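The structure that follows is given in the form of structure tokens.
Note that one protein chain of the assembly has been removed; the remaining protein chains are unaltered in position.
This part shows chain A:
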Amino acid sequence: MTVKAKKRNPLQPPDRTYLALGLEGSANKLGAGIIQHAQDGSTSVLSNIRHTYITPPGEGFQPRDTALHHRQWAMTVIQEAVEKSGVSMRDLDCICYTKGPGMGAPLQSVALVARTLSLLYDKPLVGVNHCVGHIEMGRQITGAQNPVVLYVSGGNTQVIAYSRQCYRIFGETLDIAVGNCLDRFARVINLSNDPSPGYNIEQEAKKGKRLVPLPYATKGMDVSLSGILTSIEAYTQDKRFRPHGAPEGDPEDIITPQDLCFSLQETVFSMLVEITERAMAHIGSKEVLCVGGVGCNERLQEMMGIMAAERGGRVFATDERFCIDNGIMIAQAGLLAHRMGHETPLQDSTCTQRFRTDEVHVAWRA
């Protein structure tokens, strides 16, 4: 099992095979996945299906349209997840859904689907904190025991460590999330949202050479990112800025969109690595786990790896299947809670846009 600790593990080994369906839709990804906790203690992902709502370049996703997308695709995605897993809805132990945090309308659409399925098949519901889902899936996939977690996505930026049945937030963003900062800049320079704006920024940054000065705002273990976004946007109005790269024979002193992507990544990732390092020094941990959509950025993983190696530790990261929002992580965290006897009664199966990581009682860890 995922949970190993020196102290007695509160999670009993499974007495039989457990199955859970996880439904995720807190942002523009709709995900469904089925996880299995076998009697021998192994965990397997039976299916992990995702459909992403992609908007045209220059546009973000609006809550109303995103909710509509989730409603339109819910049946297709869930059906595919069930078919691919080879199990029947009747075999499930519970249906897990994202309770929050996230955008209200998309969360509600998915919660409604979860409630309906729960009534149809008479299965208990488990409401899951999205952030805890990321952490538990990351731990499961990488096998990291007790890492400092850097959770970076479009809506969240947090440095988290486990302590006494709670995922404590050591540092976080004081304003916008790092993914939000990257996505919004992608919109400014008109990058495609397919497969994701962050991915396209990463590809552009590889071609960048020049580091432009940007604010660097770490405050203890917190970061502030909104000023950096304003500042990098201002560079696109600079007279040295060439939106289509360097024309022939142009003088050296120009700034390209690639340079800006490069500078943005180098600056914000340095800040994130710095606060993570501070948290590691503070609690004396040598493992780092990167989760969330931005966590699959290879430059961030590389920088984190260098920092961890300097401290004699190592970095754990996963790929886009588990980093980017997905249903399986909700199933994993939900099933862990369910095995500890947790259930969300129908009348409490609400969702909430604000649901902090440290509000969850992590009953399944020692």
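The definition used in the following text is that a residue touches a chain if its C-beta (ideal position, glycine included) is under 8 Å from a C-beta of that chain, and two chains touch if they have at least 3 such contacts; residues count from 1.
Keep this in mind: contacts and distances are computed from a predicted model.
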"Cytochrome P450 27C1", "non-specific serine/threonine protein kinase", "GPI transamidase component GPI17" or "Ghiso-like protein" - which is the UniProt name of the missing chain: "non-specific serine/threonine protein kinase"
Touch with the omitted chain, as defined above, among A:Met307, A:Met329 or A:Cys351: A:Met307
Residue among A:Ser118, A:Asn180 or A:Thr267 touching the omitted chain: A:Thr267
Sole residue of A:Asp65, A:Glu80, A:Glu320 or A:Asp358 that reaches the chain not shown, by the stated touch rule: A:Asp358
Residue touching the undisplayed chain, where the options are A:Glu24, A:Glu277 or A:Asp325: A:Glu277
Chain not shown, touching residues in chain A: 166, 168-170, 172, 211, 213, 216, 219-220, 222, 266-267, 270, 273-274, 277-278, 280-284, 302-304, 306-307, 310, 356, 358
